[in-house]
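Every protein chain except one is present and positioned as in the full complex.
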Amino acid sequence: MGDAPAIELNQVTVRHGKRTVLDIDDLRLTDERIGLIGANGSGKSTLLRCLNGLVTPSSGQVRVDGLDTAQSIRQVRRKVGFVFQDPEAQIVMPTIAEEMDLGLKAQRLPSSVRRERMADALQRFGLQGREEDSAHLLSGGEKRRLTLASIFAMHPDILVMDEPTIMLDLPGRRQFRRMIDPLPQRVLIATHDLELLEGFQRVLVLDDGRIHADGSPRAAIEAYLDLVDAREAAA
Amino acid sequence: MIGTLHVPGPSPVHAVPAGYKLLVLCGLGTASFVIADPAVIAAGAAVVIMLYPLGRVPLHQVWVQARDLAPLLVLMAVTQAWFDSPLAAALTVTRVLTLVWAAGLVTATTGFSAMMAVLQRILAPLRRFGVRPARIAFALTMTVRFVPLLQEMIQETRAAQAARGMGRNPLALAIPVTIRALRLAEGVAEAVEARGALTDDDDFGIPERRHKEKASDTDA
Partner (left out) sequence: MTQTRDLVLMGLFAAVVAGLGLLPKVTLGFGVPITAQTMGVMLAGAILGARRGAGAMAIFLVLVALGLPLLAGGRGGLGVFAGPTGGFAVGFIVGAYLTGLLAERLPLRMVFPRLLIASIVGGIGGVYLLGIPHWALVADTPVSQVLLMALSFVPGDLIKACLAALVAAAIHRGYPVLQRA
């Protein structure tokens, strides 16, 4: 733990047409558990997508472990695993085994290694022995665990998650938390689920594409609440 | 959910490699257009039907396939008998039925993945023209994935429309469902992309022979 590569953003802007959706001067992320909060459209998802090369900045650089995400997409994607909000969109293949294999095959691993990694990841996320089950008939919580397992099996250095608990019920959220805590990777989570941030080292508040606050979960959540209050008062 | 027309084996017909079965089918198709004797074709049909029990396919299927085609066959037979001759009508009807039964037998006794493997073999030489079998296999998987999802979306959207008192307006159903499906497709593409899958094509899905010209494989 602790030796996961750093994420650095330098003079990054992302524009959609005329609108600037992300504008970050200088940001260096080295903590193990990092939260990202802010209203819908504040730029959370865009920021996460920059880290995996899904979004290329209009200007500036995003570096993961010193690699520019615009130039070394393939290496960057190997380092940064992405867990999406909707498991329905992330689960592509018909069975659990095939879904797990999609990412592993992309890494061109020999089949013995793939089998080992698959078994290990399924075990960790409580899906052991279910390789041949249909991936689409799982419960919501199981689907979430499958998406985690399939990304985890690829052994990324950094795990990026976009609102991973939004479709989960309370027991599901708690279970999610229990599974995230022991992960050796650096984890970045964008969320509306403020409870999830407890115990995180660092939380960023995004507002209108910029960093509004940055600090401990408590300080950041307070800043976020104040921001929302101020907006409501102004409206 | 999607079912298949496949009937589980084993049987002597199942055991014949898929590629050969397809070849025989092609040959049969050609032969049936060359032979102009309904009696010969009818004999061929009888052989095909006898292969059904051998392949453990219920004979009922022979009837089902004929029944599905019946309206069209009657229409064809009547016009043919009218404009040409009863003999021509008989020829057409036996020819169509024989081919449909033969093709039905091949489909019933050949698994989806075996067919897919034949498909990849057939497509392999097309690589040099930019056809990538693995990508095609991926798109096929996507379709199988989307059919039940679309059904689900249609049901949900229909319920939502009904709740708002909107009746059976097909547009009020088709438009939101299509947009939802397009958004989902976008998400799926992103998720595949994020895993770095499918950037090189030759190791997706069913294993196929490695090809040498890897250097020329650049990603669009």
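Lettered A and B in written order, each chain numbered from 1.
Note that contacts are C-beta pairs under 8 Å (C-beta built on N, C-alpha and C of every residue); 3 or more make two chains touch, one makes a residue touch a chain.
On a predicted model such as this, the values are computed, not experimentally measured, just so you know.
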item: Contact list for the unshown chain, restricted to visible chains; value: B
item: Absent-chain contact - pick from B:Ile35, B:Ile49, B:Leu69 or B:Ala124; value: B:Leu69
item: Touch residues of chain B, complete complex, unshown partner; value: 2-6, 22, 25, 29, 65, 68-72, 74-76, 79-80, 83-84, 88, 91-92, 95-96, 99-104, 106-108, 110, 112, 115-116, 119, 135-136, 138-147, 149-151, 154, 170-171, 174-175, 178-179, 181-186, 188-190, 192-193, 198, 219-220
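In the analysis below, only the chains that are shown with their structure count from here on.
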item: Residues of chain A touching chain B in the complex; value: 52, 54, 74, 77-78, 81-82, 84, 86, 88-90, 92-94, 102-103, 105-108, 136, 150-151, 154
item: In the complex, chain B residues that touch chain A; value: 141-142, 144-145, 148-149, 184, 187-188, 190-200, 203-204
